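The other protein chains are all here in position, but one chain of the complex has been omitted.
Lettered A, B, C, D and E in written order, each chain numbered from 1.
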Amino acid sequence: MTKQIIVPFGPQHPVLPEPIHIDLVLEDERVVDAIPSIGYIHRGFEKLVEKREFTEYVYIAERTCGICSFIHGATYCQGIEQIMNIDVPERAQYLRVIWSEFSRLHSHLLWLGLFADAFGFENLFMGAWKTREKVLDFMEETTGGRVIQGTSKVGGVRRDISSERLDRMTKDLDDLDREMKELTDVFLHDDSVRHRLRNVGTISRNDAYHLGAVGPTARGSGVAIDLRKSGYGAYDRLNVQVVTDSCGDCYSRCAVRAKELFTSTDLIRQAVKKIPEGPIDVKVTGAPDGEYFMRAEQPRGELVHYLKGNGSKFLVRSRIRTPTLTNIPPLIKMLQGCELADVPVIVLSIDPCISCTER
Amino acid sequence: MIFSGGSLVHILDLLGYLILFPLIAAIFLLFERRDSSRSLIVQLSAVAIGIVSLLLLVLGYNRDTLLYAVGSEQVGQVMFFIELLMVAFILYLAVKHRKTLAAVLVLLQAGLLVWFETSLSHGLHVANNLFVDQFSIIMALIIGIIGTLICVYAVGYMETYHTRHPEVRDRRNIFFAILFLFLAAMFGLVFSNNLLWVFFFWEITTLCSFLLIGYSETEEATNNSFLALVMNLLGGLAFLAALIWLVLSDPSGRLLDLNYLLTTGKALALVPAVLICFAGITKAALMPFSSWLVGAMVAPTPVSALLHSSTMVKAGVYIIVKFAPVLSGTTEGLMIALVGGMTFALASFMAISQNNAKKVLAYSTIANLGLIVACAGVGTYNLMWVAILLIIFHAIAKSLLFLCVGTVENRIGSRNIEDMGGLIVRMPRIAIMMFIGMAGMFLAPFGMVISKWAAIEAFIQAPFGLIFIAILAFGGSATVFFWSKWMGKIISVMREQEVLEDTVKKEKWVVLWILTGLVVVVCLIFPVISWVLIEPFVLNIYGQTAGLAQANLTIMIMMLCLLMIMPLSMLFYRKGPHVPATPYMGGRPMDGNMHFAGSLGNSREVVLSNYYLEKMFGEERLFMIGTSMCWGLLLIAGIMLVGVML
Amino acid sequence: MIPAEFQPIVYALVYILVAPLLGGLIAGIDRKVTARMQGRVGPPILQPFYDVGKLFEKENPVVTVTQNFYVLSYLVFMVVAGALFFSGGDMLLVIFAFTLSHIFIVLGAYASYSPYSHVGAERELLQIIAYEPMIIMTAVGMYMVTKSFFVSTIVSSAVPIILYLPGVFIGYLIVLTIKLRKSPFDLSTSHHAHQEIVKGVTTDFAGPNLGKIEIAHWYEYVFLLGVIWLFFAWNPLVAVAAIVVAYFLEILIDNTFSRVKWQLMLRSAWIIAGTLGLVNLGVLYYLGMVVMP
Amino acid sequence: MTYLAKSPWIVHYNASSCNGCDIEILAALTPVFDVERFGIINTGNPKHADILLCTGSVNEQNKVPLKNVYDQMPEPKVVIAIGICAATGGIFRECYNVQGGIDKVIPVDVFVPGCAARPESIIDGVVTALGILEKKRAAMLQKGSAEGTKAGETV
Amino acid sequence: MVYFEMVKTALKTVLSKPATILYPVQAAKKTPISRGHVVQDGSKCISCSICVKKCPAQAIVLDKEAKTWQINRFRCVVCNSCVDTCPAKCLSMDTQYTAPATVKGIETFTITYVKPAKPEKKEEPKT
Partner (left out) sequence: MTMDKQTITAIEVGKLIGSVERFRNEGYRLVQIGCTKVGDLYEINYCFDKDYHLDVVRIAIPAETEVPSISGMYWNAFIYENEMHDLFGIQVRGMNIDFKGTLIRTAEKFPFSKPPVTVTKGGKP
């Protein structure tokens, strides 16, 4: 008989906010086999395009996920706009950038907290979430919703941010930056954290690229994919810095996200500076006919909304390929040969979002 | 000649009886092939031997060392002759199995023996060939009670063994004959005052163990038996060297009188002491030689029980403890103690990485022998006390564990600890016995912990004691680890398992219950044992003696009682309706068959194994470290010894 | 005054009665301070008592009835160990009783066939072997200074033990982190839920059983902090201050470290015992600084 | 008031929520809302919990674990459905793989509406649940004494 | 080696005021545009059904016969879509979120609007 322990890891597990299941096969605490299974959150709402008009589907697209909600909505809208050749007003595009980046801040801070929790640093979790509340406060103040913003619409955005609010933004961002600096310093420099992250779940640059890793998961291995560089929306007018780190371990992925917090605040500053006055939406008439693979950069990486319409109010197909889905194969590679204590850390290091993944 | 104050029985008769009676039983058993009468002979002999050893206790406990002049030139000659026969026999087997090293060693030994006999033995005269003191009474009790109990158990065991292993040639008559021969040799060893006699019996145990280990005649068994042989022969050579040295220093042979040697003082005794301790180290399977004991686990379990709890290895530590006063305070003694200490720590560590139950027991044995030797090597009076305590507790608990494992192995067909999951359901009584046996090995307030505790208190007053305290602290914690995880395995409750226990034979139960009872009772009455047997012995040698503080004893006995009444709380919980909850499985429910729906559409079984921490406590790595360090220590001792000799 | 021969019994009784109150209070303060360190308000100070009260109001589901026995034994022997300590008993015996008590909780965790409590049990064992050497060395150190293993003698010694055993003290504080189940060494179970093995050892205990475990922890806290007292026993005021500072340090460390893996825990605990502990003792030993009480 | 109401421990299960409600539950634990003020601890283990906070709707695959988590909680226990998904299936009600709110599988005591439910709302929900918890305990005791056993107070 | 990176923060935090809002003693966090729950002004509703159509969650049922406007708050995703699209501006978003309940009820508003003589034209919503 082998000296193995088989652990049904999840679906209910305190370290996983979302249900996934992994058959963990351990020897002592070393993972010799880790086979994930998903499907607990599959709702099948892609098929709802057949029941909801393409304009109302935004509300559903937004609820793909409560963490990266805004970008889902915006990406969906941008996809439709591409098919229908709608020119979205400048201001709306900038607003989308601002909310997108706040969304990224919220997501990354949330992740930093959960990640800290996964390696048993409760105080850091609390700290990250405390800071995150500031971001949510801003969200609520400008959109009316804390986590589901609901300001996307085909042809623009549903709400404007007053110029006074935008003026106050710089100071807010400075405060935020300071707080985040204190936080990320711990993540990046504390040796007890480093001990848990360095050389854990390493994936090489080559593997990361060919296994389809995206977002910070890829960038942590030195693969500089960042869809914002492709310049959708207003991003082509902003200076997007792509953060990469070369080691490919959990520490690198953490470092990428930690540093991206500051690129996000930087982008918001740029956007606030450049945002023009003007209308925030255009009237949409007709219905989409055609198809488009709309890609955008989510906090977790490249998101693809494939939309296909046939000229009716109802789309033929919406297919959402989320960053987590494509980060799962690299995750399987990362888990090989790690320790049980590393499992939550590695799993969280790709920042999994199952709700996105399974739709 | 000393008569036992007016009583009808002469102690000398008891000694003779104890040595010779098993021999006679052995001869009967050799020619008895029927199961029933074999069983009868074994049981009757066991009872007889047991009673006589108790009698010895009753008559002899309150006396000083008693010396007896028995035997004569002729006995010596007979012994020499038998030794030559043994040499020839071993040589034959060594040639047959192409074991060059064994052949070389045995030839060397034969050469030395012949030389000794022809040129040195003239004019040797040892007045008192036999003796008895409290320590040998303790040893006799261990051999006479535990040893024979194991033999009784072996009858049933071997029956099952042969049905389970039809490929093994049924040579049970020889097997049992050897077992009893072994007992005879052990009695001889602990009662002999003449070192030539001690050597003779020493060699017989070597031979017997060699034969027993190789019983199944598989290649592995043969190889391991030769491994044991080679190492023991090496020890035998050292022993012989000691004898030669003694005779050369005093051709009258007076120094061969053990009692005389020990009382004449260190100057003369140190060299032979170290040589004999080296022999003891090989026999007790301490570090550089530990592999033979581990290898010996291929033998049928009663053999392991006999060899590793109450006899063979105990002969090794017995002789070292005997020489403890000589070693005390010497650098050589310290080296030997360090060998023991290293062995204790490393063997405890290695036990962590084993999942073979017998190997765990083997390493635990090695560890405990190491501890005994560490105590003896430092050799202060209170450590001597501890060492003897350890010998007693270890013998009882370990034999119980070996026999339990044997029983389990016979039922479930595996000696892998991982297969013992849920034993508490499948074989509840055996599980409880194992539980008590293990508790005896590492839990307060049972025997081994009492000894460990006493050892700490004793070491702290001894020179260089800090090293040993550190060793005890680290090694001791490792002990906790491997015993507890095994315990945990036994009691983890899986559902839907059949009870396998009903088929266990009655006489086995009797043996097991007696041993279990002994583990507990000896704990309870150990103050008496200490007071009656150990303390006088130590007092006799050192002029002072040790013991645990009265307050502590009371508390320990209270704890033991508490521990025994705790299970009664179960009665309370059993009443009332009880629907068992399901274990937590992360939300994936498990069916009664321990399966849950896994990934990839598979159904998986929940499997739980203990940790083995191979990276840290792997056998190979630690063995390498231990062997080289212990060789180093022995080398230092050797060099110093040469210095002394010159 | 109480007659001398009854003193141990009285002290033991006082411990048995007062320790849970004190322990619960300590746990409550701990939680409050932790909360404040995290920028939260935190629970009421008496929260641990509410929790345990609550647990006794719940059903007691067990996978196997034997779990009840193990938990009860855990509690009982924890009390025994502590009572022995406070009645002035032999430190080594106290340590052995303490280990015995922990073996029971480990067995309780093994008894249910859940992988989570199983892993928790294995880790608990690892923790035991990690801290035990250091604890034994603490006792040995006290002996070397006061020439006695008896707490009663140690405590009445006029020698400021801490001055002789600074290394041992620091070593003790570090393994105390393991014992208090605080980060970075909260491997087998922890006060917070989020970790790879859920609740580890206590995963499959619920209701009253969990309550008993909690009470046992309280007894344990008081005992462990009592050991700190010994280092400063020559001056009770300093001793109290030392305990407060030490405990605050533990909370601070809990809040400023991530959880380590078992390898590092074992290694660091052993290295600490081997360096801080042994070196300290060795120095004492060889400099002949041994002072009679 | 019994101790139950002073120390409600929660376990959280995400049935098929979009995370919106989950992160709000987590947010309720964090400094700004800090539900530990009420003695609430996120135990992460159904066996230690008194309150099940469930988000999201049930589907084919998650109803088994959901039921399992519920079953493993010791009595008295209450279930709070957080968010409209958990109440009715919410906006995904008509999806082919959504079978409805969690009351399809386990009894639900309190529904907290919202999409996503706000942390304050979740706190309100828990407060509502406390009353129910006490009632359940009373009922349990009554039932227990009726049967002549001391269920739940096995010493 | 950098340990205790967090110590400074922790000590600072322990000495400063907690970030906690003492809800329910203190009021909940809210902004003027927080989306709490939808309220309907029956006196203005023209029963045009646009809200029903535009509601992604199908939370609204309009019964023209019975003159009731019902909303199922356990379906409503509080998206503001109905409010945005209602031509009569009779819907508004209150910042107070819906209270938890032990049963899933449906809230009914009665439509008291009486069509004035001059018919009104349906309008597309303004942004």
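Here is the rule we go by: a contact is a pair of C-beta atoms (placed from the backbone, for glycine too) under 8 Å apart; a residue touches a chain by one contact, two chains touch by 3 or more.
Model, not experiment: these values are computed from the prediction.
S.K.: Considering the whole complex, which of A:V25, A:V88 or A:C254 touches the chain not shown?
M.R.: A:V88
S.K.: Looking at the full complex, which residue from A:E62, A:E133, A:D190 or A:E358 touches the chain that isn't shown here?
M.R.: Only one of A:E62, A:E133, A:D190 or A:E358 touches the chain omitted from view, namely A:E358.
S.K.: In the full complex, which residues of chain A touch the absent chain?
M.R.: On the chain A side, contact with the omitted chain comes from 37-39, 42, 44, 46-47, 50-51, 81-82, 85, 87-88, 93, 209-212, 227, 229-233, 291-293, 295, 302, 304, 306, 308, 314, 316-317, 319, 321, 325-326, 328-330, 358.
S.K.: Touching the hidden chain in the full complex, which residues of chain D are there? Just list them.
M.R.: Its contact residues with the unshown chain are 59-61, 94, 96-97, 99.
S.K.: Residues on chain B that touch the omitted chain in the whole complex?
M.R.: On the chain B side, contact with the omitted chain comes from 599-601.
Note that only the chains that are shown with their structure count from here on.
S.K.: Would you identify the chain whose C-alpha centroid lies closest to the centroid of all protein C-alpha atoms displayed?
M.R.: Smallest centre-to-centre distance to the global C-alpha mean: chain C.
S.K.: More C-beta pairs touching across which pair, A-E or B-D?
M.R.: Pair with more contacting C-beta pairs, A-E versus B-D: A-E.
S.K.: With centres defined by CA atoms only, which chain is the most remote from chain A?
M.R.: Max centre-to-centre separation from chain A belongs to B.
S.K.: Find the geometric centre of each of chain B and chain C from their Cα atoms only, then give the gap between the two centres in Å, rounded to an integer.
M.R.: 37
S.K.: Could you grab the centroid distance between chain A and chain C? Build each centroid from C-alpha atoms only and quote it in angstrom.
M.R.: 43
S.K.: How big is the gap, in whole Å, between where the Cα atoms of chain D centre and where those of chain E centre?
M.R.: One centre to the other, that is 24 Å.
S.K.: Could you pull out the residues of chain C that touch at least 2 other chains?
M.R.: 35, 37-42, 61, 68, 115-116, 118, 193-194, 198, 203-204, 206, 255-257
S.K.: Check each residue of chain A and list the ones that touch at least two other chains.
M.R.: 5-8, 11-15, 19, 29, 59-60, 63, 121, 123-127, 130, 133, 145, 148, 190, 192-193
S.K.: Give every touching pair of chains, nothing left out.
M.R.: Pairs flagged as touching, ordered by label: A-B, A-C, A-D, A-E, B-C, B-D, C-D, C-E, D-E.
S.K.: In their shared complex, at which residues does chain B touch chain C?
M.R.: Result: residues 422, 424, 443-445, 449, 453, 456-457, 460, 466, 469-470, 472-474, 476-478, 480-481, 484-485, 487-489, 491-494, 549, 551-552, 555-556, 559, 562-563, 566-567, 569-570, 573-574, 578-586, 594, 606, 608, 610-611, 615-616 of chain B touch chain C.
S.K.: Can you name the residues of chain B that touch chain D in the complex?
M.R.: Contact set of chain B toward chain D: 572-573, 576-577, 581-582, 584-585, 587-589, 597.
S.K.: Residues of chain D touching chain A in their complex?
M.R.: Going by the criterion above, the answer is residues 11-24, 26-27, 30-32, 42-46, 56-57, 59, 61-62, 65, 68-69, 91-92, 94-98, 115-116, 118.
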